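One structure is given below, represented as structure tokens, and several questions about it will come after.
With one protein chain withheld, the remaining protein chains of the complex are depicted in position.
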Amino acid sequence: MTAILSWQTRRSRKGLRVLPIIEIATLIVAIAAPFVLSERLDLVTLATNVLILSMLAISFDLCWGLSGIMSFGQALFFGVAGYVIALVGRDLGFSHIWGTLPLALLSGFVLSGLLGAFLLLGRKTPTTIFVALGTLTGSYAAERLVSGWQYVGAGNGLSSIKLLQAGSYEFVEGRAFYFLALAILLLVYIAARILMRSQLGLVLAGMRQNEERLAFFGYRVQLFKALVFSVAGAVAGLAGALYSYHQGFIGPGNMGPGLSTTAVLYCLFGGTGTLIGPILGTIAVEVITYALADIDAIKSIWPVVLGLVLLGVVMFQPKGILGIFVSDRERVGSYGARPQDGA
Amino acid sequence: MTEPEAGESRAGGFSRLVIMDFGVKLAFDLLAFTSVMVLIVLGLGVVASMMGIFNFAHGEFVLLGAYTVFTFHESGLPIWAGIVAAPIVLAIFGALLERSIIRRFYAAPIIAMLGTYAIGLIIRETVRGLLGGHYKSIPEPLPGVFTVGDLDFSIWRTVIVVTTLVVIAASWLLLTRTSIGLQIRGSLENPALARSCGIATPRLYTLTFAFGSALAGLAGALIVPLYQLSADIGLRFLVQAFLSVMLGGVGTFEGPVLGATAVGATAAGLPWLVAPVLADPLVFIIALVIVKFRPQGFITQGRL
Partner (left out) sequence: MTSSKDERSTAGAPARGLSRRQLLTGASALSAAGWIAGTSGGWLLRPNWANAAGPIKMGIATDITGAIAPSGNANWQVAQFAVEQINQAGGVTGKPIELYLEDTASDPKVAVGNVRKLIQERKVDVVLGGITSAMRQAIKDPIVNRGRTLYIYPQLYEGQECTKHLYCTGPSPAQQCDELIPYIINKLGKKRFALPSANYVWPQLLNKYARKVIQANGGEVVFEEYYPLDQPEYSATIGKIKDGKVDCVFNTVIPPGLQPFVKQLYESGFQRNGGVLSCVYYDENLLNYHPAHEMEGLYSCLDYFQSVNDPFSTKLQEAYSKKFPDTKYLFTAGSAATGMYRGVKFYEAAVKETKGDLAREAVSAAMDKGKIADGPGGGAEMVPGKMHCKMNMYVAQCKVEGGKTRYDVISKANMVDPKEC
């Protein structure tokens, strides 16, 4: 443990930044993947799902890693957006990409804006526990509501979703959809990076360090939190729409606490506070799950192992896999000039 | 009394009697369902009050209680024995868990939520593996109904209600009449002050956590003959339990009980007023709104 830490400090003193290396490596693998896997359509489908789910994990990271909002309900925005575009496809016959993806962003943003306002704003500052439970309840109540609502298919969910269209081209599972998902993930990633490096990002960093102090400086902390929560909700919504189009199915389970807590798991596993961490976490969990489904003896043990690993991460290494390679300074992002030494 | 008169009074009295019947029946069914919630929420509440953490794995303790009964049943032992054993097993399990893992989380409630979520995941998936993904039925130890006048009451549900009342009464006596009860109440209201008075809080915490776990185990053991056993039964109660604790107020013994009663009654009663499919999410939304505007809950003492 100490060996790793001193290695990290030595590295950061030298000014070597590991994060960009990891990011670029992941990008290269991501671009190459569908070509390497060209024979196995099912693996390309898996890879596309991983990209989409990592967007959900990033949306959680925006809440927790960047702003300190523990949200157990990100799947709510994921699922609702998925339902919205499925309904638009079913009732209006519309599935063009230039309309539906912005619609997904919007629905995610509005819904999370409303929930965020309800939970975070108000005369009394809410406790973190209240926000966590509030998001959990929102996700759960939505799942129950949708399970009973006939118009959206109730427990059946919605299937045979109209395929995503760009002009006259229809996206089905395969390389085209993969690259679409990759492109969108990249856009989200870059946008989030810009956010982190901006003045707003600086405020968020202050919030992470010490909320009270920042409030004393005159910043309306809760308002910033609500704003970030809305942005994260938009990202989750976008992911939900892509998921819906890709799977061809959306159900109540896609907006409930099950998926919400899975997003938390992905993010913690990979490492919060960086944006690449959630992506790596999602890749690791999903790929290993898929591979282990092969070996029947392990198949039922894997979720237990996952739980144990997660427990370990929470107890001993709260920084996830990434924490092994990347120092703290890089994790939460740096602002302005490079550090001189130590400090 | 001549025939027609008897017939008239019978006809007139029939609808009144029928309504009274429903009132009683409704009250009884609400009571039965709420009793289970009370047991679960009490365990969660005392832990939340005293240690300030919300145990995400609490639902899984309920599951383990049910699973203990199932194991007894599968091995051919009487179900009664399983129901008695469940709280004991869970108390031991809870105590061990608290000593080894849970106590590391007291400093940071959010980490506690994540950590206990992980523990819950481990327990749930282990049970799922052991059950092979199937749903299992366990027969009631006392099946059937007993009749009072015109009404039938399920024997087992009556047992649940009686057991809950006994447990609550016993806990109440423990808290108010014993010295350890006094220590617990002190720690519930103001842990820092209790510590500075020399009360050995670590041991008390272990005891409380074990108590909370035992209650959850008992609840699981009691309900499993009514609802089936599957790996996901714990999750069903979790959100409701959390809200009940927040609603009732953290820091007292009565708070969680009151919260559970309120939520349980609403959950069982709303389907009479609105369509059942709407009632389900409505309970949670109402509870959440109330908690938002009265964050300290119904009964306000202690922190959070």
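So that you can tell them apart, the chains are marked A and B in the order they are listed, and the count of residues begins at 1 in each.
Keep this in mind: a residue touches a chain if its C-beta (ideal position, glycine included) is under 8 Å from a C-beta of that chain, and two chains touch if they have at least 3 such contacts.
Values in this document were obtained by computation on a predicted structure and should not be read as measured data.
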Give the residue, chosen from B:114, B:268 or B:299, that touches the chain omitted from the document. B:268
Which listed residue, B:29, B:189 or B:254, touches the chain dropped from view? B:29
What residues on subunit B make contact with the chain left out of this view? 18, 21-22, 25-26, 29-30, 33, 129-130, 132-135, 137, 139, 144-145, 152, 154, 226-228, 230, 236, 267-268, 271-272, 275-277, 280
Over the whole complex, note the residues of subunit A touching the chain we left out. 40-42, 45, 49, 144, 147-148, 150, 153-157, 159-161, 172-173, 247-249, 251, 253-254, 290-291, 293-297, 299-300
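Methods note: only the chains that are shown with their structure count from here on.
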Residues of subunit B touching subunit A in their complex? 54, 101, 104, 109-111, 113-115, 117-119, 121-122, 125-126, 128-129, 235, 239, 242-243, 246, 275-278, 280-281, 284-285, 287-288, 291-292, 295, 304
Within their complex, subunit A touches subunit B through residues 70, 118-119, 122, 124, 126-130, 132-134, 136-138, 140-142, 144-145, 147-149, 154, 257, 261, 264, 268, 300-301, 303-304, 306-308, 310-311, 314-315, 318
